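Then we have chain A:
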Amino acid sequence: MKKRLFGLFLSALLTMAVLGGCTDGTVEPSVDHSSKEPTYGGSVVVGIQQDFDSLDPHKATAAGTKEVLFNIFEGLVKPDENGNLMNAIASDYTVSEDGLRYTFTLRENVKFHNGNVVTAEDVKYSLERASGLLDGTPLVSTLRTVTKVDIIDEQTVQVTVGSANAELIYGFVAAIIPAGSGEDATADPVGTGPFSYVSYKPQEGMIVQKFADYWQTGLPYLDEVNFKIVNSPDSALLELQGKTIDVYAYLTDSQAGLLQNDYQVLASASNVVQALYLNNAVAPLDDVRVRRAICYALDRDEINLFVGGGKGTLLSAGMLPTLKDYYVDLNDIYGTTDNQQKAKDLLTEAGYPDGFDLEIAIPSNYEFHMQTGEVIVEQLKAVGINATIQGYEWNSWLEQVYNGRQFEATISGVTSDMTPGYLLTRFQTDSPKNFINFSSPEYDDIFKRAENTMDLKLKADYYAQAQKILCDLAGSAFIQAPANQTAISKKLAGYKFYPVYVQDMSTVYFVEE
Partner candidate 1 sequence: MTKRTFPKWNTYTWVGLLMTGLVLLLGIVGLFWTPYSTTQMNAAEIFQGPSLRHLFGTDNFGRDVFSRVMEGLSATILISTVVVLFAAGAGIVIGAFTGYFGGVLDEIVMRITDAVNAFPSILLTLVILSVLGSGRQNLILSLSIVFVPSFVRIVRGEFIRLRDADYIKRARLMGVGRVRILFVHILPNIFSVFWVSVMIGFNNAILAESGLSYLGIGVQAPDATLGNMLADAQGYLQVAPWYVLAPGLTIVWLVLGFSLLSEGIRIGGAQDD
Partner candidate 2 sequence: MIKIENLTVAFDGADAVKNVSLELLDGEILGVVGESGSGKSVTALTLMGLLNEEAVVKEGRVIFDGEVIREGGKPLNKALYRKYQGEKMSMIFQEPMTSLNPTQRVGRQVEEMLKLHREMKPAERKDMVLQTFQSVGLKNAEAVYDSFPHQLSGGMRQRVMIAMAVILNPRLIVADEPTTALDVSVQNQIIELLREINKTHNNTMLFITHDLNLAKRLCHRVVVMRDGEVVESGTAEEIFDHPREEYTKRLIEAVPSRMNRKKREIVRVNPVIEVRDLSVFYKEGDNSLFTAGKMRQVVYDANFAIYPGESLGLVGESGCGKSSLSKAILGINQNINGQVEQYTVRPQMIFQDPYGSLNPAKTVGWLLQEPLKAAARMDKTKAMSKSQMEEAAYDMLHKVGMKDKYFHRTPAQLSGGQRQRISIAQALITHPGFIVADEPVSALDVTIQAQIMELMQKLQEEMKVAYLFISHDINVVYQMCDRIMVMKEGRIVEIGDTEEVFTNPQNSYTKDILYLSQA
């Protein structure tokens, strides 16, 4: 596996390493502990794949860091396992009619790990720091529209934003930290979460311990959690077999099979959109017929079978089924198996009856994408397209493909956060993240309308239209949301799957033998 080298530094684009929420009951624990009583105490080792990019909750961007910091830091609101927001440090909040003013009421007596009670000062400081009001640089980009944070009284904070956005509330998951701690050079991470920070060692991991004064009484169960950085998927398997880790969330399909008897192995859909992303600005991919031909040529059932054991969820546009209010199933448009005749016809029509050469750039540290690439090359060969794989080191891929847009096609995964707009915003013509150079005035128009409405129904409708346009114009050849398989020790129960990228250890407990 090539994951060895760079496996530790994956950024938000992680695919296999993504914990996805599956709220529609696809999670079927192989051992049912629900009848058993939770016990308190104990220590658990959780295998994680990435090293920490920062211990500052506002500066951390890597999904692998956020999944752990979730246990230490909390925002005014926080996500639950159903993809909804629940109140955390805020006990309640209201949004003004025009969507420009958010008023939060703070929960009483929420304590930081240092023993201090969270005050309105702390909240104001944290939000100003995250939104860039302190030094001009927004650390949490969703909060960039925040213009003012006011303390109404000791328990109330009002946030004013420059433009209305129904999805902005998701930005308030940003961590609340003690006032001034962002400038204190020697500060250890201090938050209000169920676990408090103990130590961190590069390349080894982070240890956290139970926070006794956690505001949700009864939580957490465990005394200590060791988030241990695992070197590679292969060593993760060995460590699971050697019982040196208790929880690991990023199994490959063959590993899942091996562990079936010794662990509770749970599958869930991830929050990643894997696609053969096509650069819409270069010939011959600038011709919509060619892009459609590629979509017809792919046999996504086969890809799913080969690289994910058939457990992935097939996609046809850039939206995830986990965001169920906004997702439309468009798999019928190009079909889930190959339609070679249609593909060839389209190619002929576009003036490429004999196909063409296509270079697929893939970050080579992602075994999953590399393998997908191997399958796709074979499938494209059948319609005459001579595709080759060019592996890139992750950083080079970022620079040349993602940021530089110097590529023809690439296989990658885009991770979603909780906001439905996140996945679709990048396909606007002038979006800085529009690395595929997708350009459709119609799409831009629809997306703008969706963004500006506070009516969620209407918003969902606009998003559905946008997905249809994206699919119809074959902006890229979308493939799947890969399945995510997690191994959990049989001694543990209470592990919850989230639709976003977190490892919530607060509800995990040892069962009585």
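Candidate selection criterion: all candidates are chains of the complex that A comes from, given by their letters.
In the analysis below, a contact is a pair of C-beta atoms (placed from the backbone, for glycine too) under 8 Å apart; a residue touches a chain by one contact, two chains touch by 3 or more; residues count from 1.
Predicted model, so just to flag it, every value in this text is computed and none were measured.
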item: Direct contact with chain A in this complex, candidates 1 or 2; value: 1
item: Residue ranges of chain A touching candidate 1 (in the complex, touch as defined); value: 1-6, 233-234, 237, 252, 254-255, 257-258, 302, 305-306, 364-365, 367, 370-371, 373-375, 377-378, 381, 389-393, 396
